[in-house]
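Heads up, this is only part of the complex; the chains shown haven't been moved.
Just so it is clear, A, B, C and D label the chains in written order, and each chain counts residues from 1 on its own.
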Amino acid sequence: MADKIAIFPGSFDPITLGHVDIIRRGALIFDKIYLAVGENANKNTLFTLEQRLKWLYDVAKEMDNVNVLSYKGLTAHFAKEFNAKYLLRGLRNASDFDYEKTISQLNHIVGEGLETVFFISHPAFSHISSSIVREIIKGQGDVSPFVPEKIHMDLKNNYYKN
Amino acid sequence: MADKIAIFPGSFDPITLGHVDIIRRGALIFDKIYLAVGENANKNTLFTLEQRLKWLYDVAKEMDNVNVLSYKGLTAHFAKEFNAKYLLRGLRNASDFDYEKTISQLNHIVGEGLETVFFISHPAFSHISSSIVREIIKGQGDVSPFVPEKIHMDLKNNYYKN
Amino acid sequence: MADKIAIFPGSFDPITLGHVDIIRRGALIFDKIYLAVGENANKNTLFTLEQRLKWLYDVAKEMDNVNVLSYKGLTAHFAKEFNAKYLLRGLRNASDFDYEKTISQLNHIVGEGLETVFFISHPAFSHISSSIVREIIKGQGDVSPFVPEKIHMDLKNNYYKN
Amino acid sequence: MADKIAIFPGSFDPITLGHVDIIRRGALIFDKIYLAVGENANKNTLFTLEQRLKWLYDVAKEMDNVNVLSYKGLTAHFAKEFNAKYLLRGLRNASDFDYEKTISQLNHIVGEGLETVFFISHPAFSHISSSIVREIIKGQGDVSPFVPEKIHMDLKNNYYKN
């Protein structure tokens, strides 16, 4: 049977414990997972692409079958290039649902059968989002309950001093 | 009995097959429908007003009772000028609902009784939105499943080559 | 142009001011509206079919183009018999939406193109439902803010004394 | 690596094309899937357990890795007995979401880490539910657009004549 390869697409600005939870759960189902940062020229991110990839790499290196990449253009095109038949996504709440439904139908059409597999966030993580983490960082609050240890340390040592 | 005139307001950036579905269904109920592009100085659109109007016109000309217009200011004021007692809107999913409810209550008050009539999108169209079509266009994907043939051809011939 | 006939299907157990609002708004769009009480053997209603039809009739007689009927079986079959190409329904809140979407798609398929036209309840009525009115009646509360005057009087004179 | 076994629990009263879609998609991800009919003494079903199992079997026999079972008691206990670490479920709309979220959290706790994997229904199936199919059957409508061919034929030959 061919390897089951999944893409977990996102901005990861920055990666949160919510993402890590979904990655861990997906890594048990798929043979290989690519954490894939979409480079979107229009989108203003708080952290540079380089920084976001580093933090993703830090998470990925602890798991055997998880890799990190960045890509340009449509997710469905990128998935095809890497022979991935699956996208991996988390659902936190009902507000996420209709958006993710729309995007997954779109990817199914543009990606010619590309499937999206969903996990629902565990309660401990369903209130965590990158946008909220960014607000806390801007407000100089403590993000340790929301992001991996390494990111928290990096933020403490470097970012806050700017 | 006076003519039943409805406005279908929107950005139509660009018009999608989802819009066309709502227009066709509305055209059977109302005596006249105006497809009305709101000119909003603040809003960045992907396509020029001229281009959007052309594509709307292309759809409208195949139906007897559908016209195309652009307007400035509040939709409710515009409706009054054209003697329209109805707005026509599509609902795709529950996420649309609360927004459309709020807007329709607002138009009822500002428009002194202006009514909004809703159709729910058919399944084949409920995942289509202009914003998703724009993303696909930017990513140079194939939008033929989402927009009228004419738009797809225009995009293929002109836009992609830029 | 053929008459535009709409069915407003429901249990109307009992009819509320919320229903009346939707009927009034629909009566301006359609040439004829049938208020149609589905007789469902399995469903326990608080009021008899006869009583519900009487109260509907009381509302309908004040409008030129509104009639009252009861029916058995599928709404889509009933609509066909009466040459109705439209169903009329109100949407109160997002919780209503997914249910009504499902039912309307179903009717479109079973009814071979049968359309459903929706109004969103005005704020003054969006918290009114027959099931809540029934609870108040059972609890001997005052339902005058929720039902037509006539029903309120009938309930006061007869029902409470049982 | 141990086999990835998933349970698809449900009443399947009757199985619909929506279920079949989810089963097909799940069968590509999991090594084995059990379609599992919960026997719930309190619940009134339209079809007998035997009939429901037969129709499930009819669907399952066309796929290599899909089996059919019935069970009593909690889904999480049943999953443990069959060494299944996954539940498979479909999500049709936002209304499904909060319910499925609650149930999946519950199964994660009672099932000591039991995971639920979700697919979102494709548009062609998101308006199909067993409860709606039952209503159509009771109303003697045509369910061919909603259920597998075999079920439709069985219903035509036997059930309608009662």
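Convention: contacts are C-beta pairs under 8 Å (C-beta built on N, C-alpha and C of every residue); 3 or more make two chains touch, one makes a residue touch a chain.
As the structure is a computational prediction, the values presented were derived from the model and not from experiment.
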item	value
Where 4 copies are displayed, count of copies in the complete assembly	6
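Definition applied: only the chains that are shown with their structure count from here on.
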item	value
Winner on C-beta contact pairs when A-D is weighed against B-D	A-D
Angle of the C-alpha superposing rotation, chain A to chain B, to the nearest 5 degrees	120
Gap in Å, rounded to a whole number, between the CA centres of chain D and chain A	30
Cα-centroid distance, chain B relative to chain D, in whole angstrom	39
For chain D, residues that touch 2 or more chains besides their own	93-95, 123, 127
Chains touching one another, given as label pairs in label order	A-B, A-D, B-C, B-D, C-D
Chain B residues within the chain D interface of the complex	93-95, 123-124, 126-127
Chain D to chain C touching residues, read off their complex	92-96, 127, 129, 132, 135-136, 139-142, 145
Footprint of chain D on chain A - complex, ascending	4, 25, 28-29, 85-86, 91, 93-94, 97-98, 100-101, 104-105, 108, 115-120, 122-123
